[in-house]
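Every protein chain of the complex appears in place save one, which is left out.
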Amino acid sequence: MGNCCERLGPQKNTYMRVSLPAVCFVWQIAMIILFGVFIRYGKESEARWVEYRHNNNLTDLDNDFYFRYPSFQDVHVMIFVGFGFLMTFLKRYSYGGVGFNFLIASFGLQWALLMQGWFHSLDLDTGKIYIGVENIINADFCCAGSLIAFGALLGKVSPVQLMVVTLFGITLFAVEEYIILELLHVSLINQSNQISFTSERVFPDVLLLLQCRDAGGSMIIHCFGGYYGLAISWVLYRPNIHQSKHLNGSNYHSDLFAMIGTLFLWMFWPSFNGAIADHGDGQHRAFINTYIALASSVLTAVALSSMFHKRGKLDMVHIQNATLAGGVAMGTSAEFMITPYGSLIVGFCMGIISTFGYVFVTPFLEKTLKLQDTCGIHNLHAVPGMLGGFLGAVVAAAASEDVYGKEGLIHVFDKEGKYANRGMGTQGGYQAAGTCVAIAFGLVGGAIVGLILKIPIWGDAADDHCFDDEAYWELPEEEEEILPPVL
Amino acid sequence: MGNCCERLGPQKNTYMRVSLPAVCFVWQIAMIILFGVFIRYGKESEARWVEYRHNNNLTDLDNDFYFRYPSFQDVHVMIFVGFGFLMTFLKRYSYGGVGFNFLIASFGLQWALLMQGWFHSLDLDTGKIYIGVENIINADFCCAGSLIAFGALLGKVSPVQLMVVTLFGITLFAVEEYIILELLHVSLINQSNQISFTSERVFPDVLLLLQCRDAGGSMIIHCFGGYYGLAISWVLYRPNIHQSKHLNGSNYHSDLFAMIGTLFLWMFWPSFNGAIADHGDGQHRAFINTYIALASSVLTAVALSSMFHKRGKLDMVHIQNATLAGGVAMGTSAEFMITPYGSLIVGFCMGIISTFGYVFVTPFLEKTLKLQDTCGIHNLHAVPGMLGGFLGAVVAAAASEDVYGKEGLIHVFDKEGKYANRGMGTQGGYQAAGTCVAIAFGLVGGAIVGLILKIPIWGDAADDHCFDDEAYWELPEEEEEILPPVL
Partner (left out) sequence: MGNCCERLGPQKNTYMRVSLPAVCFVWQIAMIILFGVFIRYGKESEARWVEYRHNNNLTDLDNDFYFRYPSFQDVHVMIFVGFGFLMTFLKRYSYGGVGFNFLIASFGLQWALLMQGWFHSLDLDTGKIYIGVENIINADFCCAGSLIAFGALLGKVSPVQLMVVTLFGITLFAVEEYIILELLHVSLINQSNQISFTSERVFPDVLLLLQCRDAGGSMIIHCFGGYYGLAISWVLYRPNIHQSKHLNGSNYHSDLFAMIGTLFLWMFWPSFNGAIADHGDGQHRAFINTYIALASSVLTAVALSSMFHKRGKLDMVHIQNATLAGGVAMGTSAEFMITPYGSLIVGFCMGIISTFGYVFVTPFLEKTLKLQDTCGIHNLHAVPGMLGGFLGAVVAAAASEDVYGKEGLIHVFDKEGKYANRGMGTQGGYQAAGTCVAIAFGLVGGAIVGLILKIPIWGDAADDHCFDDEAYWELPEEEEEILPPVL
């Protein structure tokens, strides 16, 4: 029982009674104040919609709500159940996995509404951000970046550190996204000198011109989130974490809980990649491409998992993770005319690359680079996201009027105003540049945030108490520990 | 093993082999007969829709099905997976939690279609109830009231008693709802003297005038359901329940199962509050407000959970429950122009009040009022529901043409016909009165039902066999109990 008691013993340095409530209260109050100053209902969600609808001869069905809400709910499930339960696979850190995911996503989506609002939806006349269902979907997307980073840190950081990771993660995300996508502002700039002036002063014109397409976020979500988490984890290297090795693993039922997460992520990924794609064919195509790519990933992940085991057995880690790599890599290209067999090929390769990563690359990185990546986000998000970004560049560069049709090409690539004459090769180049921007933001931002988190005030557990809910959760007494005396 | 064997021993008084099948068969046959007499397809779900559509120049998309079905499925998940799995947290009553929830909701929704149909959708010319997707959503809502009551009784009553709780719960709900909302009948009354005559004979005019708005059911669902369950539980007080104390708790995995329930409730609550809101901006706004309020609840629930633990650890009970309080309290106001920061403030306060309730109020009520509330519905449904009702009154009273627009105000508050000239202050007063009606129905109805359930014929378990699936479920033999002899 000695080992047992030690595990149950109190850890002074994980005392959260002041810092966690303080962070939650202060930041939540800040959110209320900032929402009060900036956030208002958009025209489709405020009561004057009835008048607006009458005046513009619209029906209620034209409200964007009906186009996007079903996809939104799927995305929402991915963020909270998908990511949350995927991280319950550790035998003694399941509460932390699903619980901290819940906490930081709930904070993150509020902060994202503000950050993304300031960059994308700020009405410079009134100084307000007008929100609707699309902002809400984007806020969930924005959280995904920080949740991915959480995957690398799982079991090794305190909830307060995770809040800090989220605060900076959302901030970096919004800036990076602005640079890469730069969607709404541009049209504003073309309409009004006054706004153009304000905006161009801050961001030089060259960046504005990126204007990439990335509906499912291979670049801005997965690639950024992956490298962000890896950089933080690298800075926070724990040399003696082998002392917690007995807890850094799953048991039979914790792996089943994780499969709930995997399956909801897998099933709803088509909605993720299509949620903010163009109405009509855009959403329809994004959904078909992702659906197909994911199916293909499953088969190659299974094949490699079996091949890499000396007796041909399957490893739950690969089934839980590598099966999703096709969805990650299709994030940028899903709305393009990549063709159904193209999607199959992407899924095929990603299942292989990702499983290979779990078997060889993660142990290699841990040994040589001192990079500890609990969930293997390097193989599920960073690399497939990066490849997805470059793939998007190639697919965009190859786009032609023959395939898309004249109107279709304009529609898919938003070739309007200033960008009407941009060649497809140029667009491809910008897409590739966007991917590099995402990597750079992730690595540099993550390194800085990692340094901040190294300050010894955040209440993270000692190396021999990682991967243990005991540190931050009131745990129920277990029957196993009660029964023996009875026997 | 003594303790073990005793737990496995048969309990004569929980013998269900006659009563449970009898109740299920008789009531199900009654449902079939009543459906045969009363229930018919509505015009949007019957085959003549094609003609109706042609004659009225509509498209298939105008079918209410497409407006409400995605929200319905979310509500359906909340009722069966949300409530069901939330109640699996007890280590040895998980089958009862999810299984009885399944049983009573399946019965309840049939009875609700009839009861709500008689009150709201009865065509007095033909004597039939014409159903469509909105009736189905309302039937699910109606079940929610009884499922909330189940939360207070969890582990202490027999399935037959739960069927009785549901039968009366649905009945009371439909009457209470009729008094508070009184939606469709009024317009009928204005159109035809004959119907008005029938209707007014039964319900005096003063009640008809309440006409509250309560799209997400803070009053009619949560407040009523909460007090209904508490009143029943109070009457059924078990002085010696401490004999089952060892089973009145969770274990590591049962708490994870409960998190499945929590997360599906939390994620889909925006759909719950928006499911029967007005098409267009009504649904859109209800959804945004609820989404925001829930996020805010999570942070304050976490903060208080940590503050109230002597070493700052989080308690799963709070994470599972108090995080949802913001959704409950937004039930009435979600479709109003409460503003996004208003929603944040509501969630902020509710997370605090609810967690405070779990830490202090529930033990206090148990000690002083002899009120045993297994799931703490007092803190999650009764109080937040009541506060949500009064909040709705305040928000309604504060509504103005400035904020809503002229048409918007009429639209949101159904200010038509008889009610066109009702002032907003008056509306607020009626909303507050509606909340009081809900509380009164809950308390008085619950007390009466409690007395009925006290008759010793229902097969509930003895005080020392509560919270144990052994009484009503054939349990699999457990490995733990097989392995020791092998060793």
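By written order: A and B. Residues from 1 in each chain.
Criterion: a residue touches a chain if its C-beta (ideal position, glycine included) is under 8 Å from a C-beta of that chain, and two chains touch if they have at least 3 such contacts.
On a predicted model such as this, the values are computed, not experimentally measured, just so you know.
Chemist: Which one touches the absent chain: B:S106, B:T171 or B:T426?
Modeler: The one listed residue touching the chain not shown is B:S106.
Chemist: Which listed residue (A:V175, A:M267 or A:I452) would be found touching the missing chain in the intact complex?
Modeler: If we include the chain that is not displayed, A:M267 is the one touching it.
Chemist: Thinking of the whole complex, not just what is shown, which of B:Q73, B:T171 or B:T426 touches the missing chain?
Modeler: Looking across B:Q73, B:T171 or B:T426, the contact with the absent chain belongs to B:Q73.
Chemist: Since one chain has been left out of the picture, which residues of chain A touch it in the full complex?
Modeler: Within chain A, the residues touching the omitted chain are 1-4, 61-62, 66-67, 70-71, 74, 91, 249-253, 255-256, 259-260, 263-264, 266-268, 271, 279-281, 283-285, 287-288, 291-292, 294-296, 298-300, 302-304, 306-307, 309-316, 319, 323, 337, 339-341, 344-345, 348, 403-409, 411-412, 480, 484.
Chemist: If the hidden chain were put back, which residues of chain B would touch it?
Modeler: Against the missing chain, chain B presents residues 10, 15-18, 20-21, 24-25, 27-29, 31-33, 35-36, 39-41, 44-51, 53-54, 60-61, 63, 65-66, 69-70, 73, 76-77, 80-81, 84-85, 88, 94-95, 98-99, 102-103, 106-107, 109-110, 131-133, 136, 159, 253, 257, 260, 472-480, 483, 486-487.
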